[in-house]
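Here the complex is missing a single protein chain, while all its other protein chains stay put.
Letters A, B and C mark the chains in the order given here, with residues in each chain numbered from 1 onward.
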Amino acid sequence: MSLSVFEGFLSTPEMLEVFAGPSVVQAMMDFEAALARAQAAEGVISRDAALAIAGVCKAELYDVEAIVAASRRAGSLAIPLVAKLTETVALFNGEASQVVHWGSTSQDVIDTATVLVTRRAMALIDRDLSALIASLLALYERHGHAPLLARTLMQPASVTSFGFKLAGWLAALVGAQQRLHAAAPRALQLQFGGAVGSLATLGTQGPAVARRVAGLLQLPEPQGVWHTQRGDWVSLGCEIGVLVGSLSKIATDWALMGQGEIGELAEPSGAGRGGSSAMPHKRNPVSSMFALAAAQRAPQRVAALLSAMAQEHERGLGNWQAELAEWAGLFVSAHGGLKALADAAAGLAVDEARMLVNLGSLRGVVHAEAVAMRMARVVGKPKAQALLEMLSRRALAERVELKTLALQALDDDAVLRAAVPRADVETLFDPHVAAASAVARADEALARLRPQARALAAAQPWALFLSGA
Amino acid sequence: MSLSVFEGFLSTPEMLEVFAGPSVVQAMMDFEAALARAQAAEGVISRDAALAIAGVCKAELYDVEAIVAASRRAGSLAIPLVAKLTETVALFNGEASQVVHWGSTSQDVIDTATVLVTRRAMALIDRDLSALIASLLALYERHGHAPLLARTLMQPASVTSFGFKLAGWLAALVGAQQRLHAAAPRALQLQFGGAVGSLATLGTQGPAVARRVAGLLQLPEPQGVWHTQRGDWVSLGCEIGVLVGSLSKIATDWALMGQGEIGELAEPSGAGRGGSSAMPHKRNPVSSMFALAAAQRAPQRVAALLSAMAQEHERGLGNWQAELAEWAGLFVSAHGGLKALADAAAGLAVDEARMLVNLGSLRGVVHAEAVAMRMARVVGKPKAQALLEMLSRRALAERVELKTLALQALDDDAVLRAAVPRADVETLFDPHVAAASAVARADEALARLRPQARALAAAQPWALFLSGA
Amino acid sequence: MSLSVFEGFLSTPEMLEVFAGPSVVQAMMDFEAALARAQAAEGVISRDAALAIAGVCKAELYDVEAIVAASRRAGSLAIPLVAKLTETVALFNGEASQVVHWGSTSQDVIDTATVLVTRRAMALIDRDLSALIASLLALYERHGHAPLLARTLMQPASVTSFGFKLAGWLAALVGAQQRLHAAAPRALQLQFGGAVGSLATLGTQGPAVARRVAGLLQLPEPQGVWHTQRGDWVSLGCEIGVLVGSLSKIATDWALMGQGEIGELAEPSGAGRGGSSAMPHKRNPVSSMFALAAAQRAPQRVAALLSAMAQEHERGLGNWQAELAEWAGLFVSAHGGLKALADAAAGLAVDEARMLVNLGSLRGVVHAEAVAMRMARVVGKPKAQALLEMLSRRALAERVELKTLALQALDDDAVLRAAVPRADVETLFDPHVAAASAVARADEALARLRPQARALAAAQPWALFLSGA
Partner (left out) sequence: MSLSVFEGFLSTPEMLEVFAGPSVVQAMMDFEAALARAQAAEGVISRDAALAIAGVCKAELYDVEAIVAASRRAGSLAIPLVAKLTETVALFNGEASQVVHWGSTSQDVIDTATVLVTRRAMALIDRDLSALIASLLALYERHGHAPLLARTLMQPASVTSFGFKLAGWLAALVGAQQRLHAAAPRALQLQFGGAVGSLATLGTQGPAVARRVAGLLQLPEPQGVWHTQRGDWVSLGCEIGVLVGSLSKIATDWALMGQGEIGELAEPSGAGRGGSSAMPHKRNPVSSMFALAAAQRAPQRVAALLSAMAQEHERGLGNWQAELAEWAGLFVSAHGGLKALADAAAGLAVDEARMLVNLGSLRGVVHAEAVAMRMARVVGKPKAQALLEMLSRRALAERVELKTLALQALDDDAVLRAAVPRADVETLFDPHVAAASAVARADEALARLRPQARALAAAQPWALFLSGA
């Protein structure tokens, strides 16, 4: 079954593959094989039966499209899969075919398979998040101390440094990765409870079998069934949503700083990247575009996961099924945005000269706060602020530099003149002086963030699963 | 590129096909062909060039997967498509290849293609909505007058008729179809504005070319460009969302009435339908499941469409692209739910006997309001209501029929006894008497709804496009 | 009970008042009074009883806060209200107190009251939407033909006119108002069905009473009960969401055009408007801020309305109650955004000179498409586009005007030189020539939009209800 072209456009082939039929069906097969092996180890079924079952738990033996197609009639992906698996086992070992899927239920195999493919999805996310962080850290080394116009509520505000901006982006990404590393182990749990969750078919052997299945699948010690208790699971989905939110903040800044009139940043260009079918001069910020597109979608995926939590009794009707589809959609779209930013960050063009030009282009009014605060020490904040408000308005209206007006005001006021040396005011208009606090704060932040980023990159909790189960 | 299995499970092959690569690419080709023909008719390009272009505007000539894959780098599906089309035209007619996509921009071809496939999507929705309505109308003929327990806030309330319930479902569906018929023509509009919407390349010929393109694609007279003005478009998406909401109301009622302990309704069963991989006796309401799953998803798709409306300047960054993907997702999931209900409605099993049993099983307290209102005419509503509240509690606690207690109360109270004949009270406990108002109201409603449904079914505004463009 | 300060900040006092306790309670009282009067007219209750009831249906007689507080225990706002009303009627007319709320149920009075206050909300929305449209039309008169840099995907694209931008905003707003005028009459309907919707208590008199209640409340002929069929209702909510989406598009453009480095637009400033507690020179675009804040919220309100549609049986548990709160929240936040834009539009500062400066500041590359298309007529589009792509890159890198490079290229190429007069290329760099198509398209659009806007402003369907019911 083919994907909507607009969906594929916004994702990555890697992540699409993770949630596609062959991958999910193989993960279901992995569950069935582990189940058979675990039950053999606990003496529930024979070793031969387990071997016979595990031997055919290979997705490539089956017509995945046909299984998916049949699932719609059955109302569950597991039913046709188990039927086909049973048929296939029967070709080799009639007895073994009697104990396929023994003690298990559809949701066990579907949820566990989703956990297994999500572990691979997490590996991709983690890899590219580390790459993005590394690229931003490298940008800090090169451009961290460059003075930059700070903007609040979409208006020029005052002076900051590009490194201060980078520190903010990095803090958010490092925090996101830390929270993902904490949330995932709670979420990536075996699902195994049988028909209604109590492992009734396996009687007292249930917990031991569950532990063995988890072990074979390299999942943590099971904490019980979570058929209709999706809190830990959805909490991981939320963290993906928050990650996308933090990506969207970065992409927003990139898009704004990359506007033609501003030109402080540019995404890498190259053969065919970001062109236009109509306009020959266009270099569109397509990486920001993918991240912003993901950010339009992830919040709604998360809302769907949350609203699907009211699952009825021992298995939900509609909500569980919707959750699975939204879950896949969330990862597929999140990775589209993350990968795009990671790729672009590695080649991001930073124009320090343009940053200085922009800083200087507003008649110096972005230094108004600093001047006001300096004068405020003498005449108080309200009076100083009112003075600079008036001077800023004049600077813009009369196209005069605020510096000129401020020095004039100093000269004209005996009290100020006595207390504030001219040089003090002049220096406030030096971008590097103005950026000094931002530089210091950012350097402090980086001292904290670098070792955290290093530790996270070293952890690689899902690296093992990067190249498939 | 393959679809997430959980996504495919919740949709229909038909609707998936509408938004899949080949279909969308063909629709883009249809736009390019119509554009060439229109420009030839207006003398912008030569007739030969138009023939050469239109002659290769056939999706099967192209590697759709490769175009989609290349689109990610380009940041637009149209760029690689136009490039391939141009290459192909050049094989036959060098001059014609110079005027491929003339005066147009990526968004023109992508939006118009989306309009064209959405028209086919609307045809599917309309067909199945009419079928669902027809099945419910037929159920009214067979079971409309059956008395039924009414339930409010998930508690037994009073008596209604199954037909009253049907009338409610039908009114919502007929209303949805009316609103869709009104919203779609505003939304299904040609997109054609060139680079920034003003048709600048075509100069004064722009509007005439636009009119001809629309005509060739059987779209209404164009009302101007809507590159970043998505109101009419999103409004149609909202109506799909509302339709899914109305489906979810029906599915909720079906699921509740079909509970084992209630058994008033059952979805059709049959080979493999709604079975369980663990429990041999299960007959799961899988059609309700699909509709309820759609209802978990559609509101979030609509929210995404709405939040993507803040599109910047003359073409949005991320929001437009996200909107297209969410748009497809909305239709894909809506049709999954609609088709499931339409299929099930045709074979819905209604158990009138069980409805009567359930009505009678609550010691008659569901008639308390009727008795209270009868006595209220004599002793006033507050007093009558307090009396019946007490009697109802006793009936349930002491497991006595409310009728017995009510007649006793009548006997014990001289005022009531004088004014209310015993037979009057007795008759209030007759389910058919109790259902009489509901039956009357429903019959009135059906008298309104039947001709409306007939008119809607006769309209079939998109039937022409059912089997592909 | 007091509002969250952050909620109040984003709305308007007028709209907050519409959904506040006193207003909603008065609307509930209006329903009860109309019900009593209608029943007297149909002979269900006595004329004296009706007078007694209607006489005390005045919110100011009751402790609204106490009713709201009691509602939480009861699980319904109507229960304590009806109890208090009954008590009060009893002070004057014992018999009348027996027939208060006769034949009605909580949802009848609550839904109808919500309809009545929503009618007032619609009057406010309609008034301010007309005002916003009028201001934008006036801006068209003053600045419609000014050339403006068009921007796509957040990058300079080509040339448009400010009027073309205005035409887009206007088309969206006029469309929104048309859809609201169509949707509201379907939604603003009497709710009256009694306990389970069938008007059972009133027997055959039910429909006649319903018609009279509707008439007294100036509501349209009732089409039956919609206790759990919320399609028409939610559809109106969706249109409010779409309106907010269209406002957010405008606010996005304003915020982007108002950036310090761009300065094409400015919201009106004035005493205290958009200041900063830290920066004396700041003039924050607070109106855009309110519209953008509304746009973050409305999509989620709409999603909540849609997801609340799966209402169980004859009255929903939780979903109906949530819908009412989200409904109020939607209008409250939508009006915050609409009013802010309407106020600002009246004083929007447009800087045509700055528009020209910005157009000219990019070395003329925004004219690349026009030049390419002119040359394409001679050498074909692919070759012309490749040439201009290269020249644009050079213009930006070498800081030379594209015009110079283009004329040079013309001179250097014999074929081009022969076919394209130099003056033809030169004229393409004239902003007014470049904007000509945009101007023409916008003038055409305005010719359509002006009479539509006039008709909508004249309609004023809810003007009667502007100053309270």
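The rule is simple: a residue touches a chain if its C-beta (ideal position, glycine included) is under 8 Å from a C-beta of that chain, and two chains touch if they have at least 3 such contacts.
Bear in mind that the values here come from a model prediction, so they are computed numbers and not experimental data.
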Out of C:Leu35, C:Ala52 or C:Val82, which is the one that touches the chain we can't see? C:Val82
Pick from A:Val115, A:Leu190, A:Val209 or A:Leu256: which residue touches the chain that isn't shown? A:Leu256
Of A:Val68, A:Leu81, A:Ala176 or A:Val286, the residue touching the omitted chain is A:Ala176
Sole residue of C:Asn93, C:Ser106, C:Thr152 or C:Ser235 that reaches the chain not shown, by the stated touch rule: C:Ser106
Determine which one of B:Arg72, B:His101, B:Arg127 or B:Arg151 touches the chain that has been left out. B:Arg151
Residue among C:Ala291, C:Leu338, C:Val365 or C:Val425 that touches the chain left out of view: C:Ala291
Even though one chain is hidden, which residues of subunit B still touch it in the full complex? 149, 151-158, 255-256, 258-262, 275-276, 278-286, 288-289, 300, 303, 307, 358, 361-362, 365-366, 368-369, 372, 385-389, 392-393, 396
Residues of subunit A in contact with the chain that isn't shown? 75, 86, 94-95, 97-103, 150-154, 157-161, 164, 167-169, 171-172, 175-176, 179, 182, 186, 195-204, 206-207, 223-226, 228-232, 234-235, 238-239, 241-246, 248-249, 251-253, 256, 292, 295-296, 298-300, 302-307, 309-317, 369-370, 373, 376, 379-383, 434, 436-438, 440-441, 444-445, 448
When the complex is taken as a whole, what residues of subunit C touch the one chain not shown? 1-10, 13, 16-17, 19-22, 24-25, 68-79, 82, 101, 104-106, 109, 194-195, 251, 255, 272-279, 284-286, 288-297, 299-301, 303-304, 307-308, 317-319, 321-329, 332-333
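By our rule, only the chains that are shown with their structure count from here on.
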Using only Cα atoms to place each chain's centre, name the chain farthest from subunit B. A
Give, as an integer number of Å, the spacing between the C-alpha centres of subunit C and subunit A. 32
Just the number, please: Cα centre separation of subunit B and subunit C in whole Å. 24
Give me the residue numbers in subunit A that touch at least two other chains, ranges are fine. 255, 274-276, 278-279, 284-286, 288-289, 300, 303, 307
